[in-house]
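With one protein chain held back, the other chains of the complex are shown just where they sit.
Up next is chain A:
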């Protein structure tokens, strides 16, 4: 059986469909044993399917996947299509277990049972929060018991809270966070205040949902400290929504100590869409288990086994974790080296942009991973969310720059402050030119007297 990790074939997947571009695997066999690492030319080839006309500085939204991992995925898909029954009976379970085992080691979980593979963090959130809803319905939780989340929680998670917690009678408290932020202490302070609010009505705080790396605005949250505070303050369970974290910041389940933790492997760990892991800390026998909402014949066999079969689907993205790990290990320092270099580069580029535009960074370097928020010149006149989106579209269509823009409303008393931030990212495929292109685009807009008000005309 051709394992997805085997890189022995020189595949060229060319497409003769109206000049569509190609995905090709590097022609050199990767040297697995020598001390030479992947070269810049090889990296370029691995991402040659990226649109070359675009300065792609939004790795945070949709991630990226190198050609060799895509090739591994194709092989897996082909293998299934060739004889699906045989694949189902003899290969699938093994392959998923292999992926889960690799993830367990990557994130320092104690048991592979604690690692389930799901589609994405959005799905993981639904799994955890559905369980919370059930606890309210059953009466294990009382109406009015509190679930805490950050104000900057991801939009889908906020909706999930509405659908599962508020609807079931839970009381949701949002922790406001300062942005721009200067230190972890600012975040801890707000978190403690929110905990106090939660406990003040004599209700229990059943669950705290904490981002590891917030999406917009993007800041690395001191999760280990917050989890400790939760334990001290009697918060029953902590769920870390770490959609961005694996491959971007340090992820250690024993260190962080949360009850539930999820991260997408298709954002910063080079897997194709889509795959995420949901870590669930082992609970004593008889404790209430999480379930996948799509019930199959595996129902009741534990979340990991349930998630590994939710009906006939393409599981190939979940089977190529070995190939992603192989890719990562072609780099000096493996994933740690990649993280460090990405971090240093994004900080350097962020500072370059802030200097050129006369603005500032949204957080200090030690509160960012591979993404950083950079203030945009106030003359651009970003005055609402629509402006931010409009500017993003304008940058994409007129300048070939892909970067998400965040609108930061002025606080009471603030005048003439920066109201727009760009969330720039750095991944192994980025070049300095990408950020120069962005810098020059913004400077051109400023020089031309551009304001967002012009977009709605």
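One rule holds for everything that comes next: a contact is a pair of C-beta atoms (placed from the backbone, for glycine too) under 8 Å apart; a residue touches a chain by one contact, two chains touch by 3 or more; residues count from 1.
The rule is short, and it goes like this: contacts and distances are computed from a predicted model.
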Response to the item:
Choosing from "Aminotransferase class V domain-containing protein", "Dihydropyrimidinase-related protein 4", "Cullin family profile domain-containing protein" or "LLGL scribble cell polarity complex component 2", the absent chain's UniProt record names it "Aminotransferase class V domain-containing protein"
Worksheet entry | Sole contact to the chain not displayed, among A:72, A:103, A:126 or A:227 | A:126
Worksheet, complete the sentence: Sole touch to the unshown chain from A:51, A:252 or A:414: residue A:51
Discussion item. I need the residue numbers on chain A that touch the omitted chain, in ascending order.
Written reply: 9-18, 20-21, 23, 49-51, 54, 56, 58, 61-63, 65, 70, 74, 78, 80-86, 88-89, 119-123, 125-126, 129-130, 137, 155-156, 159-160, 162-164, 264, 266, 272-274, 291, 293-297, 299-300, 310-314, 317, 393, 396, 402
